[in-house]
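Note that this complex is displayed minus one protein chain, with the remaining chains in position.
Residue numbering begins at 1 within each chain, and the chains themselves are lettered A and B in the order written.
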Amino acid sequence: MTEPQQATKTSPALPLSDVARIARLARLKLTENELAIYSNQLGKILEFMTVLREVDTTGVEPMISAVPCENVFREDLIVESLPRKLALANAPKTDGKSFLVPNILG
Amino acid sequence: MKYDVIIGLEVHAQLQTKTKIFCGCATDFTPDAPNIRTCPVCLGLPGALPVLNRRAFEMAVKAALGLRCQIAHFTKWDRKQYFYPDLPKGYQISQYDLPFSHSGLMEIPADPEVAGAEGLTRKVRIIRAHLEDDAGKNIHDESGRGSESQVDLNRAGTPLVEIVTEPDLRSPKEARMLLEEIRLLLLYFGVSDCNMQEGNLRCDANINLHLHHDSGITTKTPIVEIKNLNSFRFLEQACEYEVSRQLKTYGHLEEIADRTKRTFGYDPQRGVTIEQRSKEEAADYRYFPDPDLVPVIVTADQIQLWQADLPERPQDRRQRYQTELGLSPYDAGVIIEQGRAFADFFEQIVAHGAESKQASNWITQEIQRILNERKCSIGEFPVSAELVGTILRKVSDKQLTLKAAREALDALVSYSEENTVSQETLEKVIQERGLSIVQNDELLLNIIQQVIQKNPKPVADYLGGKQAAAGSLLGQVMREARGADPQLVKSLVTQALDALKSGNS
Partner (left out) sequence: MTLEAGSSLKTGSGTGTSSIGSLFKALNSGTTTSRQIVESCLNAIDQRDGSIGAFLHIDRERALQAAEASDLRRSTGEVRGPLDGLPISIKDAICEAGQPATCASRILEGYVSPYSATVIDRLHAAGAIPLGRVNLDEFAMGSSSENSAYQLTHNPWDLTRTPGGSSSGSAASVAARMVPGSLGSDTGGSIRQPASLCGIVGLKPTYGRVSRYGLVAFASSLEQIGPFSLDVFGAAALLQTIAGHDPHDSTCVNTPAEDYLQTLDTPLADLRIGVPKEYFGEGLDPEVQNIVEEALAVYSQHGAKLIPVELPHSKYSVATYYIIAPSEASSNLARFDGIHYGYRSPNFTDLESLYAASRGEGFGPEVKRRIMLGTYALSAGYADKYYVKALQIRRLIRHDFDAAFQQCDVIAGPVTPTPAFRLGELTDDPLAMYLSDIYTIAANLAGIPAISIPAGWTASGLPVGLQLQGPVFTESRLLRAARMLEIDRPWIDRLPPAAGG
């Protein structure tokens, strides 16, 4: 797999096969035109990211979050659930009891 | 050709909290009323955030300590990302690189059918136990004709502990035994009801073979993960099938180029494993730390407190029943198998004076029989362990015969239907039914003299050399002296008759 960093200055595009693979992983249907645009734009953006390589991060602990706390819990106490009608209210398709999706056992 | 079977398990157990892991929805089993146990959090609605259930974490730690795992000082939550209708957030909240526990150990007896393993203990290393949220349920149209599946999110967000073992198991039978042992542990520790019908305990098996070819070359078959096995039998059968399938597929190959791990399911109706996902679609879960949750930091003191508070492991109890109470491995196993309340009842019987072997026989036979008849659990048994212990102590003190003791227990059980049963009830039953062994020799001798006087014919027959005639006399004495020790009666009657004989001669 070609990595964007190794692409030349004149052609920083992310290979179309990578764009298609990522689109599939993200469950995004893209048109041919979109694939081409993202190939160029993502290539350019990823090339810009290579600036980070110049920073020596040896031994630096990744900062997952700025939140200064830990051990946050809730107690095991029941809170009333949503009425089913409300839980399903925004669903594109239901049978009044469950969400409906195309048959998974195709 | 010789070969080794290599199996590791990933066990998923639902923790028996009242509420889900990240929200306050109840976790009760409501399959007939889909989507009544949901809220913005477990529906994955935009803007909703998870907050960790303290009890879920503590139960998971308890399970891990039971598995002799190390508890991590620092643990965090990660998102495992994939799309599926039963996963409304588009990711499962799980633990990736820093699980809350690791490096545990379980021991089971090795399968004697594995070469060289007879009599050995199989040590199964636990890689890790981690905490995660369960998915909902997709209900498929089994007929295959329907065009839609239903999605029920009642179960979405239920806390699961996932236990991952090293591939230390060497046969399908050992896989089954380990799962049984883990189930017992979780049950005894009160952290999961392990109800397999409801899907509260299920497991994936990773299995492959090391083939030792006659040429001296050893080849390893590709690892197959069999997903979602929800019974002990299916686990064992699926592994057995997979062993034979891999032998057939790879047995003749001294070189296996593609050893990519593959994912299979098990079809119990046909008894075969079926490939689920092809290799090209190898999952890329894109794990990363969930920014909506904060780490949990556990101190050494806290771990010590938890450790001190731990119940006895069923494995340890089974061992103790053998070494301290002198039970056979089989008897100890049968009692442990029946669950913690049952084993506790057994120990209380012993604590109240019963001899342990006798107590073991009784709880597995008499009490089990009554439980079966009445279709109830040990918790609902109408006679207290103390009373059962008292009855059995009377047997070892020779105040009751075993037969009389059984009768006393049955009487107490039927008496219990309308009354509460106490120590007094027991004494009353023994007295009213004359169950007590007649200890007073004088009284017994009087009865014998009376019977001899009333029965001149059999006496004469006996004295005339018909030994068998003593039988009817014996029977009459036993009827008169209910509960007397038959051995004692027999010797006294014989003595009395022999005295007549010598007197006559």
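Note that in this section a residue touches a chain if its C-beta (ideal position, glycine included) is under 8 Å from a C-beta of that chain, and two chains touch if they have at least 3 such contacts.
Bear in mind that the values here come from a model prediction, so they are computed numbers and not experimental data.
> Can you pull out the displayed chains that the omitted chain is in contact with?
Per the touch rule above, the missing chain touches A, B.
> Taking the entire complex into account, which one of B:Leu45, B:Val114 or B:Ile370 touches the absent chain?
Only one listed residue reaches the unshown chain, and that is B:Leu45.
> Out of B:Tyr3, B:Phe57, B:Tyr91 or B:Tyr266, which is the one that touches the chain we can't see?
B:Tyr91
> Which chain A residues would touch the chain omitted from the figure, given the whole complex?
Contact residues on chain A toward the absent chain are 1, 14, 18-19, 22-30, 34, 38, 41-42, 44-46, 48-49, 51-53, 55, 57, 60-69, 72, 74, 82, 86-87, 89-93, 99, 101-102, 104, 106.
> Since one chain isn't shown, list which residues of chain B touch it in the complete complex.
40, 43-52, 79, 81, 83, 85, 88-91, 151, 153, 284, 286-288, 291-294
Note that only the chains that are shown with their structure count from here on.
> Per the centroid of Cα atoms for each chain, what is the distance between chain A and chain B, given in Å?
Once rounded, the distance between the two centres reads 44 Å.
> Report the residues of chain B in contact with chain A in the complex, numbered from low to high.
Answer in residue numbers: 17-19, 23-26, 33-40, 43, 51-57, 76, 83, 85, 138-142, 144, 146-153, 284, 286, 289, 291, 293-297.
> Which residues, counting only chain A, touch chain B once they are in their complex?
Where chain A meets chain B, its residues are 25, 27, 64-65, 67, 69-82, 84, 87-88, 93, 95, 97-105.
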